[in-house]
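Could you have a look at this structure, given as structure tokens, before my questions?
All protein chains but one are shown in place.
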Amino acid sequence: MTADPAARQRRPSWIEQRTRMGPVINAAMHVRVPMSAKTMYFGGIAMFLFVIQAVTGTLLSLYYKPTPEAAYKSVQLITSDVNFGWLIRSIHHWAANLMILFVVLHLARVFMQAAYKYPRELTWVVGALLFMVTLGFGFTGYLLPWDQRAYWATVVGTEIAGSVPFVGETLLLMLRGGADVTGETMGRFFGIHVLVLPLSLAGLLGLHMILVHQLGLANPKRPEPRVPTKEFEEEPLRPFFPHYIVDELVAWYVLLAVLVVLVSVFPAGLEEQANPLQTPAHIKPEWYYLGVYELLKLVPRIIGILTPIVGIGLLVMWPFLDRRPEVRMRRRKLAVGGFSLIGIALVALTVWGYVS
Amino acid sequence: MESELAPQPDAPEGPPAEERVVVHPPEDPSPAGDDGQGSRTTGRRRFMRYLGGFALVSTGAMILTPIIGFLVPSKSGAASGGGKQLVGTTADIPPGAGKVVALGSKPAIVVNTEQGVKAYSAICTHLGCVVTYNDMIGAIQCPCHDGHFNPTTGAVVSGPPPSPLPAITVSVEGDQIFLTEA
Partner (left out) sequence: MSPDPSLKQTPEMTTKTRSSKRMTRTARIAATLGLTVFAWLGIALTASAEDPSASASAAPSAEVTPAPSLAPTPSHPVIPTPGPSDDGWLFATSEPSFGPPAATAPPLPSMPVHTAANGANSCYDCHSAVNDKQATIAAQWKDSAHGKGGIGCADCHGGDPTSDQITKAMDPAAGFSKAPDRQGTVGLCGSCHANPTEMKASGLPTDQYAKYWTSVHGQRLVSAGDTRVAICSDCHGVHDIKKVSDPSAKTFALNIPKLCAGCHADAQRMAPYGIPTDQFDVYSKSVHGVALLENKDVRAPSCVGCHGSHDAQPPTSTTVVEVCGKCHTATQDLYGQSRHSELSAAAPKCWTCHGTHDVSQPSSAMFFHDTPPNYTCDTCHDLTTHKLRLELSRFAKAEDRRCDTCHHPDSEIYAQIQGIATAITGAETAYADADAAIERAAGFGMLTDDADVALVGAKTSLIQAQAAIHTTKLKTVAELSADARQKAGDAQALAQSKIDESVFRREAMVIVIGLILACVVFLYMLKRKLDKELD
């Protein structure tokens, strides 16, 4: 700490002279965090997991070969022979599952704390889009190992997509790159998984972060006034950097440990190679689609197809449907109750899908 | 770290939030360590510093080691799907002779016939025994139940095998014999 702050400003650093990013970075490092805002770490972990996925995914793409003839063997090679290949692959597998889980948890937390209300409606919309992109990652990435489970889950999944009214047929053709799941499908899914979705997610995430930064974190105890009140202006804040960041970092490291444990105890497996001529006895989609899959089995097909579509529509538009300013949970019993009910139903359906 | 958070009254602008950040600056530790908790605090700070450095280094190592290791090609990186594998030379397998070699995870039989070098899967289509080449009778023979295969076509000549031996693509470059894994 120099004695003369003015002197310090007169001599900017070498990099500051050549980038003039000082104020930008300064602004970026300060997010409005009310003292009463307590993070549950979900959103940060989701972002951290995306970074992990981007890194491990890039590494995997250096060895993976996206053709039906070579894909399976390349995955075996990565798992068996490439140095740390087993680690990178298993991390990619588990981080994918955890990312979806934490995005859902983040969504639930935001919903429960009504952090989607004014002025954060757009943040929520972008977040809903992020959620869908994450699910898209799961769907496209699942096919890539080209084993029996991957192949047939994709067949079933694209079939379901094909039964959407009006656009179903076209959707199926576009997804599969033809009438059946072939190397064409793999090519499309690989391109989408490795380029389209990562770029989309990065863009959407950047937007999401900018919005969060600009709007600051929501106060779970009271709604944000449309016109800043004195109370609002004077509420105590917490420093984003380093207090909040260090807090999040602890969670990130703990998550890393959890990932390592999962990778060691439950390494990513591989079934036998995909055989389009032999349908296995039980085809089930991965857990994040299992609830909807079970729903389809229970209700008439059209209802089963339209329910998730309507549900997603509701999800995206929710801040514009629920305009009441109340943020406390006990004052929003209908919303909280409804959301919990849907959540419990989905979990129950998923569990049932597992045991049946 | 503490200095960055202390309010800077002379700063012309700063984010408004900064002014309302409530921070209690910690007591300045005297270099001589003569305040009541001096020695413990200094030791603690040093410990924190070391731990911090250790954490930083170990994090870097944890992340970089697998990444760099991953990028280094492994020894068995060869022939991962669609590659050619050298199995021998025409000196090893002269005309009229045959030899069983390993191709990936399966045995293959290479026979130097009058119509050139031919190769087939060496797994008998009857019960899976490994066939051999019988140069006395000039046929591929299975030792288990005496199945015979034509070395030029892989077709069944006699015995219980129900179908011919699947052919494997052979390419001969110079005197080197390459087999292409299916």
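The chains carry the letters A and B, assigned in the order they are written, with residues numbered from 1 in each.
One rule holds for everything that comes next: contacts are C-beta pairs under 8 Å (C-beta built on N, C-alpha and C of every residue); 3 or more make two chains touch, one makes a residue touch a chain.
On a predicted model such as this, the values are computed, not experimentally measured, just so you know.
Checked against the hidden chain, the listed residues B:V87, B:V110, B:I123 or B:V170 yield one contact partner: B:I123. Between the chain not shown and the residues A:D81, A:E121 or A:E235, the one that touches is A:D81.
Checked against the full complex, the candidates B:A102, B:A155 or B:V172 give a single residue touching the omitted chain, namely B:A102. The missing chain lies against chain B, touching residues 2, 5, 22-26, 48, 51-52, 54-55, 58-59, 61-62, 76, 102, 104-107, 123, 127-130, 143-146, 159-160, 162. For chain A, the list of residues touching the undisplayed chain reads 35, 75-77, 79-81, 86-87, 89, 238-239, 242-243, 246-247, 249-250, 253-254, 256-257, 260-261, 263-265, 267-270.
We take it that only the chains that are shown with their structure count from here on.
Against chain B, the residues of chain A that register as touching in their complex are 1, 5-6, 26-27, 30, 32, 55, 59, 62, 65, 69-70, 73-74, 77, 81-85, 87-88, 234, 236-239, 242. Those residues of chain B lying in contact with chain A across their complex are 1, 3, 5, 8, 10-11, 15, 17-18, 20-23, 65-67, 69-72, 74-77, 80-82.
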